[in-house]
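What follows is a structure written as structure tokens; I'll ask about it next.
Now for chain A:
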Amino acid sequence: MNKDIVISAKDLDLTFQTNDGPIQALKDVSLDVDRGEFVSFIGPSGCGKTTFLRVIAALEHPTGGTICINGMTPDEARRKRAYGYVFQAAGLYPWRTIAGNIRLPLEIMGYSREDQKEHVRKVLELVDLDGFGKKYPWQLSGGMHQRASIARALAFDADLLLMDEPFGALDEIVRDHLNEQLLKLWARTNKTIAFVTHSIPEAVYLSTKIVVMSPRPGRITDVIESTLPSERPLEIRDSPEFIEIAHRVREGLRAGHSYDE
Partner candidate 1 sequence: MIWLMGAILFWAAAVWLNVWLARSRFRGTRAVRIFVPFLFGVTLLVLWEGLVRGLNVSPIILPPPTAIAARFAASTGVLWLDFVQTVVKGALSGYLIGCLAGFAIAILVDMSVFLQRGLLPIGNFVAALPIVGIAPILVKWYGFGWESKSAVVVVMVFFPMLINTVQGLRAAEPMQRDLMHTYAAGYWKTLLKLRLPAAMPFVFNGLKIATTLALIGAIVAEYFGSPIYGMGFRIQSEAGRLSLDMVWAEIAVAAIAGSVFYGVIALIEKGVTFWHPSQRG
Partner candidate 2 sequence: MKSIVPILSVLAAITAIWYAGAIWMNSQWTLDQAKRAGVELTLPEIVKDTLSQERARLPAPHQVLAELWRTTVEKKITSKRSLVFHGWVTLNATLWGFALGVAIGLSLAIAIVYSRVMDLSVMPWAIISPTIPIVALAPMIIVVMNAIGVQDRLVPKAIISAYLCFFPILVGMIKGLRAPDQMQLDLMKTYNANLRQSFWKLRLPSSMPYLFTSMKIGIAAALVGTIVGELPTGALRGLGARILVGDQFGPPIRIWSALFAAAILAGGLVATVGLIQRFTLKRMGMSR
């Protein structure tokens, strides 16, 4: 197993048994993600992108195929705390301060008091929330919640970051700002990021690799290696390369019948 492949999925299948019959959420999904990549998963609801992320996180279990995280099964990787997960909603505990929320995984994983303090301070600064540590979640805006949630995922030293539509509930202006910040963060920390979104500009702006998925059954229709440079100001979204890649993404979605009823 090549040490630099972080996620390796081969012919992954996942079928859910529901009241309305079996639903194939994932079919023959094969993908390799290298260390340091920023991979986006884009597609409409039901295409399996969130399901795939949850399989990586050992929150769901495939019914066929294999998947390796850092050379281990997802469950082993989970127990070794190999990744941080950011959900669609921040899910901060209202009875803890922001600093207390970020400390949560550190407490569970047994970091010492001094280490906790140090990590919290470092990570608050990374997401631009220093000074807000003592505040409670209801005193902060939605964008700040998500930043805190990202900080929480970065607090312990996991190399892999799994993010499930973290900016979906925010308005576009806040979203742009957070996209910029996320890229800067990625550059500083060198983590491998798997990012689920349903926004084409967001996927193209953030990633080094874009995985286009389609529903019924959930499968990969295209994998696009991005040709954009690593320095990406927001204005790059008006450049011809950007528009071309976005076009290719849209073609992939159409090919997968994502725009059909």
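The candidates came about this way: all candidates are chains of the complex that A comes from, given by their letters.
Following the convention adopted for this analysis, a residue touches a chain if its C-beta (ideal position, glycine included) is under 8 Å from a C-beta of that chain, and two chains touch if they have at least 3 such contacts; residues count from 1.
None of these values were measured; they are calculated from a predicted model.
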If you apply the contact cut-off given up top, which option from 1 or 2 ends up touching chain A in the complex?
1
Residue ranges of chain A touching candidate 1 (in the complex, touch as defined):
57-59, 78-79, 81, 83-85, 87-89, 91, 93-95, 104-105, 107-109, 136-138
